[in-house]
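Only one protein chain is missing; all other protein chains are in place.
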Amino acid sequence: MRDVAIVGIGCTKFGEMWQKSFRDLFIEAGLMALEDAGMSGAQVEALYGGNMSSGIFIDQEHVGALIADYSGLTSNSVPSTRVEAACASGGLALRSGIIAVASEYHDIVISAGIEKMTDVGQEKAMDALAAAADREWEAALGATFPGLYAMMARAHMNEFGTTREQLAQVAVKNHYHGSMNPKAQFRNRITIDAVISSPLVADPLRLFDCSPITDGAAAVILVPAERAREFTDTPIYVKAAAQASDTISLHDRRSLTSIDATRVAADRAFRTARLQRSDIDVAEVHDCFTIAEIMAIEDLAFFEKGRGGPATLADETAIGGKIPINTSGGLKACGHPVGATGIKQAVEITEQLRGDAGKRQVDGAEVGLTHNVGGTGGTVVVHILAR
Amino acid sequence: MSIGITTYGVYIPRYRIRVEEIARVWGDNPNDIKKGLLVFEKSVPDRDEDTATIAVEAARSALQRSGLAGADIGAIYVGSESHPYAVKPTATIVAEAVRATPELMAADYEFACKAGTAALQTCLGLVAADYIKYGMAIGADTAQGAPSDALEYTAAAGGAAYVVGKNRVIAEIEDTYSFTTDTFDFWRRQGELYPKHGGRFTGEPGYFKHVLAGARGLLHKTRSKPEDFDFAVFHQPNGKFPRKVASTLGFSQQQVKQGLVVEKLGNAYAGSSLIGLASVLDVAEPGSRIFMTSFGSGAGSDSFTFRVTEEIGKIQNQAPTVAELLAAPFYLDYALYAKHKNKIVL
Partner (left out) sequence: MTVPRFWRKIPNRYNLIGTKCENCGTYYFPPRPVCPPCRRKGVIREYQFEGSGKVVTHTTIYSAPEGFSKMTPYVLAIVELDEGPKLTAQIVCNPSEIKIGMRVKPVFRKLGEEGPEGVIYYGTKFIPV
């Protein structure tokens, strides 16, 4: 086993990209990453693409081949693999690429994530997202994705006294961060009042508690650590790539207020990296809904269980606070093209650790963490990256 | 050998709409309606209820009442004029939901408001001839009245299930008689949403001719007189017709009182007389005799006489009674009622 480094990153603008197709998006992200690494496509040895639902969104499977083909990489017959773990598809693609390099199977690997969600109507998109839950025993009974997280929110509020305002502050903070991110889908600032008075989606979650439907793609280039300086002066090293699974349905979980797979993946990551929670300077966590960020910062053990809400309201997770969370704007403001999010998180942390995050920069950031969740917690992938 | 009702169950949806509310929308005088029909409100199904769900709940109530298992049921017949499918039986949905499958006979019946009592006669025959040990007959409906038509005031929802057997009989079926003619008093063509009717033709040539002939036929056959009975139950399209037919036959208003459920329920069509019968069984004492004549447009009537046995006390309170089901309703306004009844075409 050998160490792995990120030497190139690329990310498209996130949003409703009517003019851009699935192919346009991944080509753009891939080219940006190669440019960033000063690398030619011919050097790429393997490709991992995270994508949740090309089948439902664009009626297309076999996207591993499609991505390699339209990137011009099939001229080298590059092995190309599509990986899927619902909203953790990107994180899974990253981990898969890392394992390929660490195990010495390949030297130069692209891990990408791509989702094109707006070619279908709203109802179809919601139905595609419900496939991340248990179709037979959750979705078929009328459960929606927001509905499942809403039930976790209700339980969390009941058990820990988490308030409606604390949930809202997650969205407020992430929009504040997003306002400083040129790639973000939403760059407007919002207030707690705006969140609380937005239309109900699944009580207690309202429209502004929910991440949007987004198109976008992101890519990172992975090489063995010993070769990183061939491509960049600011290699970012992978200290851990951990993954954990849990039941697909929420009703089968041990807890309704905690995502156990996050706790397990985080413990595995910190053990591998030989680091403490306090070593993390900045983190991208999975805020598909505001309650998800509150549970994440608790389950990652940045804060005690039940204290995520008060900590957020006290600005401890904003830039300048104790542990800045989601400087990209998170899923809420930056947007959530499902399969791309896990890779975008790695792109954001890389920019932070390189000192390239502009107005969003966390001063002196040396170690960062990404946290990507599939469904209501059936899959979690946690990475720790460092300068 | 005794043969008769072993157990029964009723289901009535919790929603209601008042006559005043329907009258308000169509510009009718509610007092005239109430006086003319002697109906004050009617039951309305929930958005996720239909004849199948009502039949299942009634069937489960019947089995729960007596402790009989679904696997003991050898036949299920569901009578309705609002089966959810034109082709695909309601009876099999009920059979699955009470775990009576796969060894049983089953079919759906249709004869307007007497489809349930026709099913009862079939079960009686199969049990009497020892083809099956227990047979279940259900009459259930989510009746549709055309908006602004007079029938809209009474077309209601509800159902009752009866199990016929030779064991654990709570009310012997002493005899049965039917009177059937080809009469066009009320009908609905395939694919049409709402029924049509012959106005005043539905009275004398329809309901009264057949109920009177059907009742007199059984009284004659059994050599009985109205005073031989403790209770009389008639099909109840409104509060007026059953009272009038009772009086014409020589039954007293006291005899029909317990079985009259239409004032608060409306006309549950295939469930109507069977729910009336259940209301009587809920309170009847051993030894009571009950006379019942149903009516179905098209047209025909089924008459039965029952004798309540000592067994009835064991099961009367083991499942919701008609009185309990009629208590504590939720009232809807016309807009919600129209949404519930799918009258707003989406």
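Labels for the chains are A and B, by order of writing; each one numbers its residues from 1.
In the analysis below, a contact is a pair of C-beta atoms (placed from the backbone, for glycine too) under 8 Å apart; a residue touches a chain by one contact, two chains touch by 3 or more.
Note that this is a predicted model, so its numbers are computed, not measured.
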Contact partner of the left-out chain, one of A:D252, A:E304 or A:D356: A:D252
Absent-chain contact - pick from A:G8, A:G49, A:G113 or A:G147: A:G147
Chain not shown: contacting residue from A:N76, A:S103, A:N158 or A:N188: A:N158
Residue among B:E21, B:D50, B:D230 or B:D282 that touches the chain left out of view: B:D50
On subunit B, residues whose C-beta touches the chain left out of the figure: 46-50, 52-53, 56-57, 60, 84-85, 93, 96-97, 99, 346
Residues from subunit A at the interface with the omitted partner, ascending: 123-124, 126-127, 130, 134-144, 146-148, 150-155, 158, 199-205, 249-252, 256
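The working rule: only the chains that are shown with their structure count from here on.
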Between subunit A and subunit B, centroid-to-centroid distance (C-alpha), Å: 60
